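Every protein chain except one is present and positioned as in the full complex.
Should a chain be cited, it is by its letter among A and B, assigned in written order, with residues numbered from 1 in that chain.
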Amino acid sequence: MRIPLLRLLGQRLALAALTLLLLSLVVFAGGQLLPGDVGRAILGPLADPRAVAALDHQLGLDRPASMLYLEWMGRLLHGDMGLSYAFRRPVAPFVAAALVNSLKLAGLAFVIVVPLGIAGGVVAALHAGRWQDRAITLTGVSLTVVPEFVSSIVLILVLAVWLRALPISAAWRPGSSALVQLQHLILPALPLVIVLFGYIARMTRAGTVEALEADYTRTAVLKGLPRGVVIRRHVLRNALLPTITVLATQTGYLIGGLVVVETLFRYRGIGSLILTAARGKDFPMLEAGILTVGAVYIAATLIADAVLLLLDPRQRLGDAP
Amino acid sequence: MGQHRDRTAAAGGLSRRDLLARTGAGGIAGVLGAARPARAAGRPGATIRVAAAVPAGAIDPVTVADIGGLVLLQQTGEFLVYDAPDLTLRPMLALSWTPNPKGDVWTFRLRQGVKFHSGGTMVADDVVATMDRLADPKNGSNALSVFKGVLSPGGTRKVDDHTVAFHLDRPVGHFPYYVSSDNYNAIILPASYKGDFEKTFDGTGPFRLARYTPNAGASFVANREWWGGRALPARVEFGLYADQQSQILAMQGQQVDVMQQLTVQGGQALLNNPDVRLIKLRSSIHRQVHMRCDTGPFADKRVRQALALTLDRPALVAGLFHGLSDLGNDSPFAPVYPSTDHSVPQRGKDIARAKLLMAAAGHAHGFTVTLTTERLQEIPDYAVLIRNAAKQIGITVNLKVETQAAYYGAAKFGQSDWLDSALGITDYGHRGVPDALLSATLGSDGPWNAAHFRNPAYDRLVGDYVATTGLAAQRSIAGRIEALLLDETPVIFAYFYNYLIATGADVRGVEGTAISQLFLQSASIG
Partner (left out) sequence: MSEAVLMEPAPPIEVEAPPPRTRLASLRRSATFWTGAAIVLFWTLCAILGPTLVPQDPYADHLLHELAPPSAAHWFGTDQLGRDIFSRVIVGARDILTIAPLATLLGVVAGIALGLLTGTFGGWIDAVIGRAIEVMVSLPLIIVALLALVALGPSSVTVVVVIGLVFAPLITRTVRAAVLAERGLDYVAAAELRGESRLAIMVLEILPNITAPIVVEATVRLGYAIFTVASLSFLGFGIQPPSADWGLAIAENYGVIGGGYWWPVAFDAAATASLVVGVNLLAEGIQEALSA
């Protein structure tokens, strides 16, 4: 069993690398379409054309695009993400800082939504078909489909403007304490919680319903185990499998799809980094940001699959014939 | 850059200093420390916390082009001349400036005993190297658009260690503005500058760098060796914010004492806030609504006049700026410029006349046109207002609102929505004198001439204006330019809004310019 598992993992990794390589090419090719040029983005629209040309030359941008790409790729293979055109500094610290910011926000959202979603899902499953189930499912579905900017606006109006309970923006003063940061993060995290709740609850509900009907649960009940123990030992463990998959796919979304929330709350995460880089045609920054999002997403999916394989023998048999 | 004068002069009374500097009889204004604003009796030792825009790129005096970058530059760096908020020039690193009779050689006497933060003494060689660096097309210098046709590499020459002569390509009566704080790139750097400003922020100013973290913040401490004595605050801390809204929130939360720039749009929360004091600077910040004079319906000047007549400017100023704005009269001569001729009648709203003009031009039933513009501050709203106004005379305006990058495009004719659109709105920042606006945006071969306006009489008048000295003579030429533009109306200038700086109610001594600079050496709290 070990060896096919490793081989499978190797295959998946190779595919992931190929995907990232293609992604970098697509971004690079697409980047050529972005309006404006780098020198002008730095010097401003009214700059003298000679100054723009000189700056482009200094940055080495007056060479063929293919050469720029190969050079960048060569550096990347040596672990160097390159220099930002705009900041003329290494890209890595910028991306790292933005990623950490996004992870803070995503982490907080996860911490709130995972217990909430699982609890909701289990409650719905235990009352399957009754009003509790319908209420949770419908609320979940409705909340999930509301765009973040809409739920954010409602939350801002209620929590920040009317109740004055939370700060309206995620932009705390640089160097603020962890507590202040947390306070600023709650409001931006809530729209993500709202979006994810319905989804996680739904998955947990499905898993729980299935587990409740499974043979091992019936056996446990027949053995006379108390209901609480059955749910904890047998039902939850199995019900959480699909939930893990969901969490993994949502990680990709949380890291990269935060653009709206980041814009609304003026939060400098990876989404806003990518947007800014695209506007400034800062190609090394853009590539680094996008590849980071892609890599995080692929890694999350891989981890989820691996966890599933380890936890669920049925999957293993099915996947490695 | 710009014309040197102040409002006392505009009001009719020329100060002695003003008169002497302008006529070239000698800048005897070199009182030590004159660059400091009037001293408020503030408590020393404060830490001033500033909310500023996050710089768009590397902090390098040669290339900086955004307000986030330029405000950081001038915390440690200084200029030869300071263009004060009232548009008067005051000595900074230069003590005086005199032109030759023709006006094409300007001699600047430098302040002595000025030390760079890195230890060296500032001498003429440093000034020569700085100006040559900025004037050299090979350096990607953002000052090139100011110096083009005025100052070339090699034009700046050392006379002795404390005297520099600028040999210009053509006479420019008001050259000192071109090397003043108005030209925000013209920070005097050591001759040995290697392009690594960001490491130490090496300059001569009242503050020196403590720490700079890109995208986050910068802190500065008082420079004990400053030629002007010692700054009042012990420390200045800049927090860098991605947009105005987060700065406003920081102000409301009293996390900062000074906010670099407040715009009325979205700034409502601070406008009537008793905890906030607004510093209001009249300025020449404006939007140009260009109409293509060479093709399409706007080739007929009656149509251009008609569109200009549809705007209710006082209502615009009230609605978009809560009245914190001057009215524009369809020329670059902002009311704040001393040389502006105020006797030219102000254009107002006159739909009846506009309809007559449309009919006379053969457009009694109107036409359809696309208004192209950029997403910036109040501009999209202004575009909507123009659309509604134009509807009154049958012109159907479709809006195309783009990102700045898309709007400006390659900034070349034929490759730019800005320069190629039939009708567009473009943002222009504050300038101490209208010289660049007059020639670049409306001159026949102007690189920013989106209206494609070609008028030899206008070109001659502008040439005369730039070369002329003396306020009365300038104002008379200005009046003729204003009248000509009002008639031709290649561009609608509807307003010149005030530049607003927000500070805490207990903050004193903050001085700033409409270019977005902040001079904090006299600031105090409480």
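Keep in mind that, in the parts below, contacts are C-beta pairs under 8 Å (C-beta built on N, C-alpha and C of every residue); 3 or more make two chains touch, one makes a residue touch a chain.
This structure is a prediction, so every number in the text was calculated from the model and none was measured.
Partner chains of the missing chain, restricted to those shown and counted over the full complex, are A, B.
Only one of A:30, A:60, A:74 or A:226 touches the chain withheld from this view, namely A:30. Contact with the undisplayed chain is limited, among B:105, B:359, B:401 or B:486, to B:401. Taking the complete complex into account, A:18 is the one of A:18, A:67, A:100 or A:165 that touches the chain left out.
Among B:248, B:276 or B:336, the one in contact with the hidden chain is B:248. In the complete complex, the hidden chain is touched by one of A:125, A:195 or A:212, namely A:195. Contact with the chain that does not appear here is found for just one residue of B:56, B:316, B:354 or B:451, B:316. Panel shows subunit B; residues 244-245, 248-249, 252, 265-266, 268-269, 312, 315-316, 318-320, 375, 380-381, 383-385, 387-388, 399-403, 405-406 of it touch the chain omitted from the view. Think of the hidden chain as still there; on subunit A it touches residues 15, 18-20, 22-23, 26-27, 30, 33-35, 138, 141-142, 144-151, 153-154, 156-157, 160-162, 168, 195-196, 199, 246, 249-250, 252-254, 256-257, 259-260, 263-264, 271, 274-275, 278-279, 290, 293-294, 297-298.
Please note the rule applied: only the chains that are shown with their structure count from here on.
Averaged C-alpha coordinates put the centre of subunit A at 42 Å from the centre of subunit B. Subunit B meets subunit A in the complex at residues 49, 56-58, 60, 63, 65-66, 137-142, 144-145, 148, 213-217, 239-243, 245-246, 249-250, 253, 255-256, 403-406, 408-412, 418, 440, 447-448. Of all the residues in subunit A, the ones that touch subunit B in their complex are 34-37, 39-52, 54-58, 85-89, 94, 97, 167-169, 171, 173-175, 266, 268, 272, 279-281.
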